[in-house]
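Only a single protein chain was left out; the remaining protein chains are all shown in position.
Going in written order, the chains are labelled A, B, C, D and E, and every chain counts its residues from 1.
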Amino acid sequence: MKKVVGFGEIMLRMSPAGYYKFSQVDEFKVNYTGAEANVCVALSATGMTAEYVTKVPDNDIARCAIATMRKFGVGVRHVVYGGDRLGSYYLERGASQRPSKVIYDRKYSSISMAKREEFDWETILEGVDAFHFTGITVALGENLPGICLDACKVAKKKGVQVFCDLNYRKNLWTPEQAQHIMPEIVANVDVLVGNEEDAEKVLGVKAANSDVAKGELDRESYVDVARQLSEKYGLKTVAFTLRTSISASDNNWAGIIYADKNAYFSKKYKMHIVDRVGGGDSFAAGLIYAICNGYDHQKTINFAVAASCLKHSIELDFNLSTVSEIEALMGGDGSGRVQR
Amino acid sequence: MKKVVGFGEIMLRMSPAGYYKFSQVDEFKVNYTGAEANVCVALSATGMTAEYVTKVPDNDIARCAIATMRKFGVGVRHVVYGGDRLGSYYLERGASQRPSKVIYDRKYSSISMAKREEFDWETILEGVDAFHFTGITVALGENLPGICLDACKVAKKKGVQVFCDLNYRKNLWTPEQAQHIMPEIVANVDVLVGNEEDAEKVLGVKAANSDVAKGELDRESYVDVARQLSEKYGLKTVAFTLRTSISASDNNWAGIIYADKNAYFSKKYKMHIVDRVGGGDSFAAGLIYAICNGYDHQKTINFAVAASCLKHSIELDFNLSTVSEIEALMGGDGSGRVQR
Amino acid sequence: MKKVVGFGEIMLRMSPAGYYKFSQVDEFKVNYTGAEANVCVALSATGMTAEYVTKVPDNDIARCAIATMRKFGVGVRHVVYGGDRLGSYYLERGASQRPSKVIYDRKYSSISMAKREEFDWETILEGVDAFHFTGITVALGENLPGICLDACKVAKKKGVQVFCDLNYRKNLWTPEQAQHIMPEIVANVDVLVGNEEDAEKVLGVKAANSDVAKGELDRESYVDVARQLSEKYGLKTVAFTLRTSISASDNNWAGIIYADKNAYFSKKYKMHIVDRVGGGDSFAAGLIYAICNGYDHQKTINFAVAASCLKHSIELDFNLSTVSEIEALMGGDGSGRVQR
Amino acid sequence: MKKVVGFGEIMLRMSPAGYYKFSQVDEFKVNYTGAEANVCVALSATGMTAEYVTKVPDNDIARCAIATMRKFGVGVRHVVYGGDRLGSYYLERGASQRPSKVIYDRKYSSISMAKREEFDWETILEGVDAFHFTGITVALGENLPGICLDACKVAKKKGVQVFCDLNYRKNLWTPEQAQHIMPEIVANVDVLVGNEEDAEKVLGVKAANSDVAKGELDRESYVDVARQLSEKYGLKTVAFTLRTSISASDNNWAGIIYADKNAYFSKKYKMHIVDRVGGGDSFAAGLIYAICNGYDHQKTINFAVAASCLKHSIELDFNLSTVSEIEALMGGDGSGRVQR
Amino acid sequence: MKKVVGFGEIMLRMSPAGYYKFSQVDEFKVNYTGAEANVCVALSATGMTAEYVTKVPDNDIARCAIATMRKFGVGVRHVVYGGDRLGSYYLERGASQRPSKVIYDRKYSSISMAKREEFDWETILEGVDAFHFTGITVALGENLPGICLDACKVAKKKGVQVFCDLNYRKNLWTPEQAQHIMPEIVANVDVLVGNEEDAEKVLGVKAANSDVAKGELDRESYVDVARQLSEKYGLKTVAFTLRTSISASDNNWAGIIYADKNAYFSKKYKMHIVDRVGGGDSFAAGLIYAICNGYDHQKTINFAVAASCLKHSIELDFNLSTVSEIEALMGGDGSGRVQR
Partner (left out) sequence: MKKVVGFGEIMLRMSPAGYYKFSQVDEFKVNYTGAEANVCVALSATGMTAEYVTKVPDNDIARCAIATMRKFGVGVRHVVYGGDRLGSYYLERGASQRPSKVIYDRKYSSISMAKREEFDWETILEGVDAFHFTGITVALGENLPGICLDACKVAKKKGVQVFCDLNYRKNLWTPEQAQHIMPEIVANVDVLVGNEEDAEKVLGVKAANSDVAKGELDRESYVDVARQLSEKYGLKTVAFTLRTSISASDNNWAGIIYADKNAYFSKKYKMHIVDRVGGGDSFAAGLIYAICNGYDHQKTINFAVAASCLKHSIELDFNLSTVSEIEALMGGDGSGRVQR
């Protein structure tokens, strides 16, 4: 089986049940999540071997986070223990015209204050097929760009494919800061994942005719941005999710992959949303699975989009879909008939 | 009041809340259900007298199942106690493109290993107007075809109308097995309920232009199948549900009845689904109510479809709608305005 | 900050979780609510100063109701304690074709048996900008018309704007009773809120071409009714909600305001509903906020409709939306994208 | 099987989970209960045939109450429908030094306003072995003493044994009112159930050396009170529960029966309490079972006390213990070892 | 009514239900609490006017904390908004031999990084009778000793009584640090609250014969320590809680007050514990109530101990007992009989 390593922050997520607002409840559903953790779990669900690397404090709550990764089959051998706190965030789920709301409390987390020497990438990446991280991780703290760069370089040296999801987060850094730091890192990446907005915010590459809030999609502008990125950073593959937000309850979902100088679009799914958090991560996981397993470009984007379409129907951040479930949807059966 | 007897298996159903997957929860919602149990409860909610016959083990969990029937007004005087276990199943509710998933654990259940002499149909069916069972019950175990046949024959003798819902379940038997056993039984039935797929799998009668997964409906093919069945088995009435699965969250729902050599279609409802399990059973119950109360054919199919449309908006397997609620929907008010 | 006083009944609401029916659960979600209480809370969420006046029994459950108002920032200084009981109601939430069902148990409540001398309006309305009550309050009991009239007259004298939401409830009085009592009260009102059905039932003013159950809207008939009301009762402003019920799960939502001899329509929102109870109250609150803050007529109706659109996506009866959230929707962003 | 009829009020009970206070929760556990309803359920659990008579409003919440009785095997054929409301009460469970708190909202309930002609005791009591009611029922409303007296007299005539539990409730009537009404009723009773405090409050018969709050028990004073009652009202049997409240969490529990001019004491149990509401009712049910089944006096009191001891370990108001479970405790095994 | 001001940190507390460990649950019960917040709520429950001062971040979670204070009647007019985060802690409830476990995540909280100029004590303490803070607040961050000293000095000047609960927390500072800072502050205090361990850790005053873990209490040693503190710091009153931990489930509880050169002991309660967190705070609140209302020394310690005894039977951190409930226990009724 192919083996992937993910590196990033795992957080405690707290969310009211259903569509309640924070002030209406006295219980929070608790789960443990993070962009790269989500990718590792999704890959483990497909049968791949996934190993997750992070730094967490040495306390019982952090151990719950690590136990969750283990529960879903992800290796945690290289996790570093220390520092002050586990980052956390509060999520209030939106519906219809009301957007979901996220309140981060991730400042001063153990990983955000980690040091370069705490991660021995030579050991971690030995025998690995793919390495995955996101722009979030780079933005977490002052040493993180260096740590990510270390990892990318060791990966390159060892022939490990590097996947990077741009994942712009405005509360972590400004476009200026991102554009100052990310180019050097992206230059060490093989497969770049993101969306049009990320490309503009993180790398300053802009699409002509898109308006995210309006949800209008222009196929040509996507191809154009992907081509620019590919050429500028020498990327093997660029993949974008194409989300049209009709409301917090209903989205359209598709994807594009640009590789070998050609663009491939997936079909578009109309989704009634259960939980959209982690949707992008499940797309990245689908890509990694497809590319590591040698799918052709069209099948790759089809797989990644079908996988992440299913994620939107699952509670919480993890995509727990199996390959056969993803393939059933790719094969055209989105009727949702009971499987019995 | 008219009196109906249902015969079949009652099971413990365990399901995660909302749209969680099995591995994401540590609590299961528990209810007690089965095709014929659902029919009996739905009929009791309309004010009919319903009596449920089954065999369950002599333990507290089985007694919970029986107490549930009693709670909803269903008689349990003829229930047989004994055997090893109560069958159970696990249900993971789907949404959007993700189908619901059922895991059965019903093998070795008390009813599946019941014996012919345990049911005294002469007593059970005395003074009864209708008898209802499904193809599931026939398929449960080696003695069940005989038990069902016994019941049908006593019913015939006593002038009790026999309703049979084909309800094909691929994990219980193959089409070959079904088609070997069911014809003899169906020949003793008055009203046959099912859908196009059941007709093909259970009785080998095929519709020309239907593709279930695609959800395309061709009115003529339904009439054709119903006519074939009616003629082949000398049935008074054949009724089909016509479900179009747009997704796990949205379905269209209609029905057809074929009787006196004519076909009658109901209107079609666009449903946003709460719980679709038990939808077919509530259609059968609607039919039984309408036929026992002497409705004409058009009103019969309208009633059965409206009743089962409402079921899809109710949690769990039971249709708890009253006649006046069903009539309000038949009368055209599907606006869902608050009743206060 | 502008200050508003609301007067009416606060009740204990009990509802099963999700879409369960009363007979399927053994827990009720409990909250405390009432038309004017909902308005006060919504206004407090916008930053206005709100004071709520009612009468409740002197027991721990009533104190929970009052504590809830306090929690959401509403003043409760003038609440009267005494009488037998807190009114309550049971709500079974509908979905798709199944309507929500309300069972009232509000008879003999403390407020419904209150006496005229228990409310000192001279003190209560001192320094206040707006006074709000509804037709429900008038209908509660024999002394309530007099109490409301007292309040209106003191308000008039002090230059307090009077807002009245007609809110017809068929279980509290007949159209005949309403039309006997309300005209005198409405003659003391500045801003009348309601919908077409209320206008007909409570004041006998009828629109030509509307059919509520069918949900057909005719813009001209609304303008006509509003104009009639405005002229007949000398009202500064008349505002209507325009709801089209597609099903219990999906509604369209808009509004009209008639003022200075002109009508202004809002845009129409397609809503996927979380909880529609309190939708009308949140519209009234939006109006009060906009009018008290001097918005022009078009912006007023836009604000009130956007505010109440958001309410439909929030659980329970309160609109907890902030002004900036309402303005984001007014500004056109109904995409529901995650705010993080 | 012996058959018993119970008559009284069934209420909706709402209680916070665990030891939370009303103001700390937003969910209430809901169950349906009443002194005589509890007795009927407990008797049904022992295998006796129990029929429950009451009057409830014709709405869905009242139907839930009736369905609950049916679920636990109690007949509801003679229930009268009508009136305004189902009584309810709120229960906050105490612990250690903090007492449980009950807030009643039972005024104006359907049964409290019932009329004498609504109950056809000739039919209801035909073929019955025992009739049971409590002082609570007598105190509910103006017509209730007459209704209870009617029932007692018909019972006498038909040879039905009459059981009455005094059950003084200070919020329903004063000792003066009780002592004015109850003597005539008690004169028609065969078996009187209660405790020392009831005897004093309801019938003015006082024990010399008891102080309820201190929990001091004096065996002689109990015998003395029982003998007085027996002689004064010509009772066949008088039975008292002897509760010593160490705290809300720990009680001692015993009982005495006085019959044929002799007193018989049970052993005393030290109980760690789960829910003490319904403890007295389960004692009454134990008595009825034992007497109807011809137990001797010593075995009767042993059975009733063991049964009601078990009730204190069960959540909510019903005793669901079987005869074999009660006999196991009577036989001396209170070790609580796992039964597997 | 007397008015008290409390100053300190309010935190989000997250705890698994019942006796589950963190790793066994996926929901946390959420409440908002802190030593001085608990005192303010307890005083509000007695009818006193309480105002709470703190600094919290400007986000929805912090607003939930403030809304909770408002719900329980506590004023929040002087709360300062700003900074990074709301402190939080995780609580795993112990039982029997297993201790409760607290994991703090309060570092970098808004209040811990507050500045001296953010609190205008002249305004805050105007017209106030009592000021309360704890050693926890002093230990939170570098500016807190100064802020507390400011408050104490203004209080002294205005004749406001100052109450300080020593509340040693080993994860916030060492005994050396505490003993370096606290003496100057305690010198400005009127009433000192704590226990023997606090006195030693925070102020270096040691009792001869006490062993906390063993739970042995020596009355003389308590008097001795209290006398030393009183004389050394010129305190009007010193009050100690006397807790004997038999297990996590059962504690004995008493108190001593030293004032006017005499010591007064309360009676000792044997408590079966529901939630012991906040027990000390409810004792401090009881003291403040009693002293502000002019109780004599013996009645003061009786009241404070009875109040805090009741707290141990209530879930979460707040004591919600009323004066009449506390007086009932003081009066000797700890029988826990149902109040109905």
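The rule is simple: a contact is a pair of C-beta atoms (placed from the backbone, for glycine too) under 8 Å apart; a residue touches a chain by one contact, two chains touch by 3 or more.
Keep in mind the model is a prediction, meaning the values are calculated, not measured.
*Asks:* Which subunit E residues would touch the chain omitted from the figure, given the whole complex?
*Replies:* With respect to the unshown chain, the touching residues of subunit E are 18-21, 23-24, 89, 94-102, 104, 169, 171, 212-215, 245-250, 276-277.
*Asks:* Touching residues of subunit A against the unshown chain: what are they?
*Replies:* Listed in rising order, the touching residues are 67-68, 70-73.
*Asks:* Of the residues in subunit B, which ones touch the absent chain?
*Replies:* Its contact residues with the unshown chain are 14, 21-23, 25-31, 59-61, 63-64, 67, 84-86, 88, 90, 92, 101, 103, 105, 107-108.
Methods note: only the chains that are shown with their structure count from here on.
*Asks:* Report the chain closest to the protein's overall CA mean, measuring from each chain's own CA mean.
*Replies:* C
*Asks:* Count the residue numbers both subunit B and subunit D use at their shared interface, divide by all numbers used there, and answer same if that is over half, different if under half.
*Replies:* same
*Asks:* At which residue positions does subunit B touch at least two other chains?
*Replies:* 18, 24, 71-72
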